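Left out: one protein chain. Kept in place: all the others.
Chain IDs A, B and C follow the sequence of writing; residue 1 opens each chain.
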Amino acid sequence: MMATGERDGQTPPSEGGAGASPGDKRISLAEAAALVQEGDTLALGGLTLYRRPVAFVRALLRRPDPPRHLTLLALTAGFESDLLVGAGLVERVRTCYFGLEVFGLAPMFTQAAGEGRLTIVEETEASIAFGLRATLAGVSFMPGLGWLGTEMLSVRPDVKVVQDPYGEGEYVAFPAIACDVAVLHALRADREGNAVLGGNLGIDQELAMAARRVIVTAEEVVERLDEPLDLAGLVVDGVVPAPRGAWPTSCYPFYPLDGEALLRYVEACPVHFADYLDAWLRGDDE
Amino acid sequence: MMATGERDGQTPPSEGGAGASPGDKRISLAEAAALVQEGDTLALGGLTLYRRPVAFVRALLRRPDPPRHLTLLALTAGFESDLLVGAGLVERVRTCYFGLEVFGLAPMFTQAAGEGRLTIVEETEASIAFGLRATLAGVSFMPGLGWLGTEMLSVRPDVKVVQDPYGEGEYVAFPAIACDVAVLHALRADREGNAVLGGNLGIDQELAMAARRVIVTAEEVVERLDEPLDLAGLVVDGVVPAPRGAWPTSCYPFYPLDGEALLRYVEACPVHFADYLDAWLRGDDE
Amino acid sequence: METTKFADDFTVDELISVCIARQIANGELIVQGLATPLVMAGYILAKLTHAPDVLFASAIGQSLCRGWAPPSLSHAEAMWLDKALITFGFTRVATELLPRFRPKEFFRPAQVDPYGNTNNVFIGQDYHRPRLRLPGSGGIADVTTYGDQAYLYVPRHSRIVFVERLDFRSGLGHHPARKRGRGPRYLVSDLGQFDFEGPEGRMRLVTLHPGVTLRRVQRKTGFPLEVAPDLHETPPPTAEEVHLLREVVDPLGIRRLELLSGQARRQMLREILARESGGA
Partner (left out) sequence: METTKFADDFTVDELISVCIARQIANGELIVQGLATPLVMAGYILAKLTHAPDVLFASAIGQSLCRGWAPPSLSHAEAMWLDKALITFGFTRVATELLPRFRPKEFFRPAQVDPYGNTNNVFIGQDYHRPRLRLPGSGGIADVTTYGDQAYLYVPRHSRIVFVERLDFRSGLGHHPARKRGRGPRYLVSDLGQFDFEGPEGRMRLVTLHPGVTLRRVQRKTGFPLEVAPDLHETPPPTAEEVHLLREVVDPLGIRRLELLSGQARRQMLREILARESGGA
């Protein structure tokens, strides 16, 4: 990435992508998947069933030695995250919604949570948004409205409440969220990592700035993008051409959500997850 | 503005613009100027010499009873703000830069400050940006890096330092910034107040959400804008057609900065400010 | 003045959407969460009838929209991206738009107690080994603590949803711990409409849907019901409302999914998907 010297943050941005100097950051899906290490916090861009980096998840699961003990970070988690949970890569989940919307509960997440096999870092929209903003601002927290009066704090004993220094009340001090690798799926990218995400931004821009390493998978990778960008290549370490890389989630306006594929998944799981995964990794469902 | 019931914030958004329900919010410059009251915090959009609401300032100064004791809020303040200071409307200034860039110091601000006739609320980029974000988040402060080690806190005794609840250090608790009336100059607006500001956004979007009342002056007011917007009419109370309304500051790409006009100003002031102002209010310089 | 023509036949999903629509005032900013097609149908119906100037915001797209498009399973983004006036991203929505404007939003709780406190996190006695883990609270644990425009809907009224004690309080109702804002104002289920004007903000039955008895509502509610003194029948949908819902607002009937579960829901999903890919 850029060469701006040392940084003193808790989670400094990455210090040099695959291609080092700005230039060609294109790598393969397998190379991208190899960047994730045991115990990393892995953030997945997009929203629930929309523009998720599914091709990347498949590459990660195809690794001979898939990294384990991951912390999965997403504003909302869906199909792609459920696969990672089902395959046993995920130890902790940080999200404010894990499910398949009208297609139902996320079966492997629901099962693993019910069996006590997951650590859930209970989040809300505000805790994720303020937490990422804290990371970007280089501070340990951001105060915000929310949570007080609910039982959220009882399941997040790590989260503190601070006194309002200018008044009588108190605020939740939403803690900074660190991220090792963020993976975002783009409509278009260029080889420097500049990218167009479309209008459904979610928290992708903040994830890209907060993460130590950033991978962009894209429907199309061109030489140079000159349209208005959603993401500057400055923060991107690897660019991966991945046509239909969000399938079966949607990549609006290029292709719709594949609801039939989601139904096949929810009907197979959790009972037949292993078979489903084998077939999916072979590409039978592509 | 919109009808979303009561609000409990310190600085609730405005409760109904000139036109009440969404619809035609067009008003005249004089009507817009009449919305500013004695003692208000008045925020001016744009940046230093770029896209400033100068036509509005002229209308304000043309009022038979110009409001006094204003707090002037701007990320950076330039020609338009210097006129307000020179004319004696301003009691307090909140900005991180008050000047005319390469055209020199702002003469009336410099003189008034030197004579101790202004209260300056010393600000920086961070204190304004975090202060507005605090207002939008409904909290009294946002913690941020900056200031510690400088003498800023010695001239801002109202600003507190908070302990890091998760570590050893401390942060400045940049206080929420309230605003009564924000005036922004747009390239285009529609009668509902939707507006296109161009790329040099400054803090205009945050001002529009933070202020109790929002006035948009625009080079052109159309029936309905359907291009991507920088500002949603939701927050706008009054829309004023004001062609060349930023002159002599620029309104890129419609017209450039009028440097000759700025030179005439700095050569007249501070000595001949009264004559300059009279002529300017008559429109001799238009 | 014309007399209102009520619909001869209507279904409960239509009635719920109509009840939602009637809670919307013209000019409001209204927010839609994930997977809430009954709400979307209600919002669009409001726009097409008495509230043409509402502005829509949604979790999907994080945009403001004046225009609309029929709900879709495969192209859920269409409305939110093609009709977007302005796009914010989720970070600005959560940290700026919601706390600043505190817009009206309809939430669907998995559990609700007599005071409108709600739970969307888990069912069971032990958070670490829940009987049923739910998707999570989204932004409900945020906005219900400071806003005053929380509205609730329950498509399948039962003692599983309406409980005396929540397993987890992720949405704040009329609760003594509240510091800001206020608890929910309204709840609609498939049996009736409720407010929270009972003692200390207790839920109170205000109208019974046509054909529903008070006894039935009480039997399906896990706590003693308060009843408004002027309990009456829910005004049925008008012929025009039913026509709009079926033919214009939501011709695929996506709103109906919220009344189904398991195999029945999957069956209907397949039918809708087939119609969408067949080029509706």
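Quick note on the criterion: a residue touches a chain if its C-beta (ideal position, glycine included) is under 8 Å from a C-beta of that chain, and two chains touch if they have at least 3 such contacts.
None of the values given here were measured: they were computed from a predicted structure.
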Among shown chains, those touching the left-out chain: A, B
Absent-chain contact - pick from B:F109, B:F141, B:W247 or B:F273: B:F109
Residues of chain B in contact with the chain not shown: 47-50, 75-76, 95-99, 101-106, 109-110, 113-116, 120, 122-130, 132-133, 142, 144-152, 155, 169, 198-206, 250, 252-253, 256-260, 263, 266-267
Absent chain, residues of chain A that touch it: 2-9, 13, 21-23, 133, 135-138, 194, 206, 209-210, 228-232, 234
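Note that only the chains that are shown with their structure count from here on.
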Between chain C and chain B, distance of the C-alpha-averaged centres to the nearest whole Å: 40
Centre-to-centre distance between chain C and chain A (centres being mean Cα positions), rounded to whole Å: 28
Residues of chain C touching at least two other chains: 84, 87, 95, 99, 146, 180
Chain B residues counted as touching two or more neighbouring chains: 137-138
